[in-house]
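Everything on this sheet refers to the single structure shown next.
A single protein chain has been removed from this complex, and every other one stays in its place.
Here the chain labels run A, B, C and D in written order, and each chain numbers its own residues starting at 1.
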Amino acid sequence: MSRKLVKKRGKKVGAAPGTLVHVGDKSEAAAHIRVIAYDQEHFQDQRLAEPAACPPFKTGPRISWINVDGVHEVAKVEALGGCLGLHPLVMEDILNTDQRPKIEDYDDYLYIVIKMLRYEEQRHEIRAEQVSLVLGRHFVLSFQEHPGDVFEGVRERLRHGRRIRFLGTDYLAYALLDAVVDNYFSLLENIGDQVEKLEEELIANPSPDTLARIHHFKREMLLLRKSVWPLREVLGSLTREEHALISAETRLFLRDVHDHCIHVLDTVETLRDLLAGMLDIYLSSVSNRMNEIMKVLTIMATIFIPLTFIAGVYGMNFTHMPELNWRYGYAGAWLVMIAVAFGLLLFFRRKKWL
Amino acid sequence: MSRKLVKKRGKKVGAAPGTLVHVGDKSEAAAHIRVIAYDQEHFQDQRLAEPAACPPFKTGPRISWINVDGVHEVAKVEALGGCLGLHPLVMEDILNTDQRPKIEDYDDYLYIVIKMLRYEEQRHEIRAEQVSLVLGRHFVLSFQEHPGDVFEGVRERLRHGRRIRFLGTDYLAYALLDAVVDNYFSLLENIGDQVEKLEEELIANPSPDTLARIHHFKREMLLLRKSVWPLREVLGSLTREEHALISAETRLFLRDVHDHCIHVLDTVETLRDLLAGMLDIYLSSVSNRMNEIMKVLTIMATIFIPLTFIAGVYGMNFTHMPELNWRYGYAGAWLVMIAVAFGLLLFFRRKKWL
Amino acid sequence: MSRKLVKKRGKKVGAAPGTLVHVGDKSEAAAHIRVIAYDQEHFQDQRLAEPAACPPFKTGPRISWINVDGVHEVAKVEALGGCLGLHPLVMEDILNTDQRPKIEDYDDYLYIVIKMLRYEEQRHEIRAEQVSLVLGRHFVLSFQEHPGDVFEGVRERLRHGRRIRFLGTDYLAYALLDAVVDNYFSLLENIGDQVEKLEEELIANPSPDTLARIHHFKREMLLLRKSVWPLREVLGSLTREEHALISAETRLFLRDVHDHCIHVLDTVETLRDLLAGMLDIYLSSVSNRMNEIMKVLTIMATIFIPLTFIAGVYGMNFTHMPELNWRYGYAGAWLVMIAVAFGLLLFFRRKKWL
Amino acid sequence: MSRKLVKKRGKKVGAAPGTLVHVGDKSEAAAHIRVIAYDQEHFQDQRLAEPAACPPFKTGPRISWINVDGVHEVAKVEALGGCLGLHPLVMEDILNTDQRPKIEDYDDYLYIVIKMLRYEEQRHEIRAEQVSLVLGRHFVLSFQEHPGDVFEGVRERLRHGRRIRFLGTDYLAYALLDAVVDNYFSLLENIGDQVEKLEEELIANPSPDTLARIHHFKREMLLLRKSVWPLREVLGSLTREEHALISAETRLFLRDVHDHCIHVLDTVETLRDLLAGMLDIYLSSVSNRMNEIMKVLTIMATIFIPLTFIAGVYGMNFTHMPELNWRYGYAGAWLVMIAVAFGLLLFFRRKKWL
Partner (left out) sequence: MSRKLVKKRGKKVGAAPGTLVHVGDKSEAAAHIRVIAYDQEHFQDQRLAEPAACPPFKTGPRISWINVDGVHEVAKVEALGGCLGLHPLVMEDILNTDQRPKIEDYDDYLYIVIKMLRYEEQRHEIRAEQVSLVLGRHFVLSFQEHPGDVFEGVRERLRHGRRIRFLGTDYLAYALLDAVVDNYFSLLENIGDQVEKLEEELIANPSPDTLARIHHFKREMLLLRKSVWPLREVLGSLTREEHALISAETRLFLRDVHDHCIHVLDTVETLRDLLAGMLDIYLSSVSNRMNEIMKVLTIMATIFIPLTFIAGVYGMNFTHMPELNWRYGYAGAWLVMIAVAFGLLLFFRRKKWL
């Protein structure tokens, strides 16, 4: 779940295509393969210690959902992929966790890459984790790196024998995609709330920190859009095209996720526009404050500068300065000075600077 | 009619598709189902206490317009939807009032989501309420949350037996869409007026409050566009595609609403461009004012600083300062000071700062 | 010819489609129907007092150009439209003078909406007037609100029996469209001249008024583009599609108007880009001027502040100040002050502030 | 070769289509028609005094390239066009030298409008001259206004009997188009060099003149793009579509010019982006300089203002001011003043303003 703009590919560069090298953050936990096999009557949830034990899942008759946590264990992924007959490029892409969301049709199965997002409360940062799905006739494979995901609801529904148990692998894949996209909404709710708080703060009391946070959220939106934009195409393709593995029934449901995905994008764009507007507000409030300061300086300086000059004149030591000996010279000087000060105050008021 | 950027979905996230949970603001009024059934000769307007009583409306021969106020009463919506044979996804979408406008063709009926807008005068805010339409062969279903809508004119025409009574459900759906889009115009009139007022104020007397209001209207335009942009596609699809439920005759009328919708979008874009231009004007008027202030400060300071220096010189207490004892020393000092002041004033005039 | 951003629709909102209500500015003149009927040998120009007298024009054999000034007289428009068999939506659109340019094919006739522009010299404003054209087999209908138009040249050519008399209604419609688009050029010439004048003024002597005028022209360009952009699509459709009423010969001519229209749009975009660039220039010339002012202030203040300090020091009244009694103390003080002043001037020159 | 944003069309507005009126700058030279007729064995270069003498060129068997300098001589263009059977709209467009680049297929011939560009070194301005090409089966017509063009290389190749002599009129037209587009590169080289020089100057020593030149080049890029953008479509159409007059062999060559044209556009866009970036740099360097100035003012003023105050205090004339009579009062005052000055300098250093 690295935050690097561009992930390190290490020794990957220059390697032959299909070379299996893990790219991305490594979880510290050991790889864990969990298989949920079900049909209308049965439900079985087990841990798969040995990838070589996969063949029964490949051909049915039950539907198997094989989830792998920890794709950095290349050997296990390779064994599993080999046993289920995946193309070397698919295995390479599963290991390279710095992919754009995409869909590829290999006739026997569909390969789908999506990004599972998590909002890290402390740092106010979005973390993306790549999820690879392989949708076959009798199995759905899902690959993640870190333990913990957004699929708990799906497992629950499988366990309790709801509609999902009566339908095929395409519906299971849909359920997983739906869980991922639904999660985007809760993430956006969170960010939306914070942006609105920021907006209020901006009006009440803008500070350089406000600016840094506007920039931070703009950056998050950039990264978010990078994850969601290509997903739209993926879902559009699933909705539109005639992939043999997707039934017409499921396509209706996928159309729904597609709508949600567009809605997410809309919201991201709206937030971006809003943040751009907030930046304008911030900058202009800074220059307003500057104006305020300049006004005070100008008024003070402009009033006292002539007064000080007058005082300076009568501080001169010329022998012949008749005013100095007048009876009311001093009082007169004060009068002149007060008059000048009032005149200037009036001028400022007329200029609406006071 | 929440103003939240992103609506809370509460326990919805992670639920199975088709789970019926209400998302959005809740009206406090109880749900109210009203059925208007008509044909060329008859007109009947009644309240439907029991959703289970719907079957007669489903098959005709009369045309029924079933309007539901208060979609938060999930049970009623579910009963009605079940009785009219709606797909679970449609019912889910009816309850989720935070949808993008969209159209979905379920062969037997069309499902259309649009946004009914209301301008709240006091807060100068646009409030959006989701309206779901289901267009069947013999009935049109409309779902809203809050009592009060823009369809009074349609009801009036139905009551008085105009052309609308002679045409099918597609024309009724058109009439409802037309009412919603027409309402956008009156809303835009209102906002347009205020933006023009703001424009005048901007030139006459810009203040930080002006800026806040420009930002406010920019934000409203963002939200408005988010409602209208996808509606364009919805109407375009109705005009273009061969939905079996839409007659060629009605398609002519829908083309008209489509035109109106594009006109609304045009106006929204024009207002956005105008507001962006106003922001530029505001920012530059702020810096103009700053210039003005700086000029006054500069002129005052620049004139008096040398004068004060001269006065300071003749305030020095050196024993041997010949000028101090000259007969016209004092007068001479004044002359020099006046000459310097005039020289500087001339310099400023030549620079066009005065 | 209102300048309102959004036109008032008054009681129109909520009315049934096809309800005939005039929307837009009202001319004060009475409606005036003028019919020019012609074929290769004949030419007849007459005023039509009674719309009911139209039938001969409908069926030929001569070609009739029926021009209506004053669409606010709803009854006359309705009578004429009814007699020529126009669809209610067409009549509604003719009366609603706040339409986007568009084309609609009703098989028997084409309905075209365009904007005739006029440049008001005194206020430097573009005024748009809606022109509706109905192109039938034997007649062309044109609707305007205000007396006076850009079609005088077309009438002249009809009168003098040029090529236009040998061709059909499609060519007449083309001639009218061509006259409208040609007029855009003379309008742009006018605005182009003024923008170039403004550009010179901007460099010679920018003032807040310059800014207001840049904003003004940007706004005019917005409104102009709103009129011309959809016209491009209208003309493109006439050029491309197989409207039965347009001959291949005339399509060549329409391609020419289409080119002109794109040229107009190009010029509008170029002017917009230019005005955006001028705004940048203006803003930076303002801050340049600010710099200039600040420099003068800084130089004056920075030179005299230390001098005044020195004078202040020797104005102190300490009993024991040896310098005061020195023979050349005063001259020495002057020397120090002059040296400081020159030193600072040198510093400024090195900084290139002088 | 006018630089007006919008060309004057004079009495052209409102005229009948096909009316032959010259629009644009007039060359002072008399019109000059030059015919190069060739086949594999022959080459003949002659001046054509009388346009009526054209018929032999129309039908072959040799290929003729008829070049007209000075399209303002309407009569000659009309005679030539009439003799070669050009459509009135083509003749009108040849005379109107303010056209967008375009291509029109009249079955017997192709009509192509392009812009020949010239860089005027002294004013650093791009001048555009319209070149009209008519590509027939046996002849290529080219129309220009001013003597001097970029076709000298083509003439040279014709004279020396290279490949061009063995191929048809389509290849000749290609050679002319290629010469025009190649010329764009040398123009862009020139401008690119100057922009890079400007970039260096911007960093070394920005001045208001730098800004004016950035604006100038931005404007040139606008005008350049206006000439090249539609040319891309013209060349794309020649490459793609099945114009009967273009052989497959020549289409390969045209694809090459098309690539060049896209390359030119790419470079124009890159220059535009670069100039936009330079504007940002300029503006921020202006405000940096402002900062610099403000810092000097602040430091000087802030140091001397308190010192002057202290001097002022001991210049007061109170009878009872004990410090004045102290033995080391004066020295003490100096010490205090020096301490204050150093304290402030330290403060500034800590703030990193020094």
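Quick notes on this one:
Just so we're on the same page, a residue touches a chain if its C-beta (ideal position, glycine included) is under 8 Å from a C-beta of that chain, and two chains touch if they have at least 3 such contacts.
Treat the numbers as computed from the prediction; the structure is a model and nothing was measured.
Although one chain is not drawn, the whole complex shows that of A:I203, A:A244 or A:M300 it is A:M300 that touches it.
Looking at D:A79, D:M290 or D:A341, the residue that reaches the missing chain in the full complex is D:M290. Per the touch definition above, the residue from A:R34, A:K58, A:H87 or A:H320 contacting the chain not shown is A:H87. Although one chain is hidden here, its contacts on subunit D can still be listed: residues 150, 152-153, 157, 162-164, 174-175, 178-179, 182-183, 185-186, 188-189, 191-193, 195-196, 203, 252-253, 255-256, 259, 262-263, 266-267, 270-271, 273-274, 277, 280-281, 284-285, 287-288, 290-291, 294-295, 297-298, 301-302, 305-306, 308-309, 312-313, 315-321, 351, 353. Panel shows subunit A; residues 4-9, 12-18, 87, 89, 93, 98-100, 102, 104, 208, 211-212, 215, 218-219, 222-223, 226, 230, 279, 282-283, 286-287, 289-290, 292-294, 296-297, 300-301, 304-305, 307-308, 311-312, 314-317, 321, 323-325, 327-330, 333 of it touch the chain omitted from the view.
We adopt the following convention: only the chains that are shown with their structure count from here on.
Under the contact definition stated at the top, no chain borders both subunit C and subunit D.
The greatest centre-to-centre distance from subunit C, using averaged C-alpha positions, is reached by A.
Look at the contact of subunit A with subunit B and you find different residues on each copy: under half of the numbers used there are shared.
Note: centroid distance subunit A to subunit D, computed from Cα atoms, is 42 Å. Chain contacts: subunit C has residues 287, 290, 294, 297, 301, 305, 308, 312, 315-317, 321 touching two or more partner chains. Under the stated contact rule, the graph of chain-to-chain touches is a line, running from one end chain to the other without closing.
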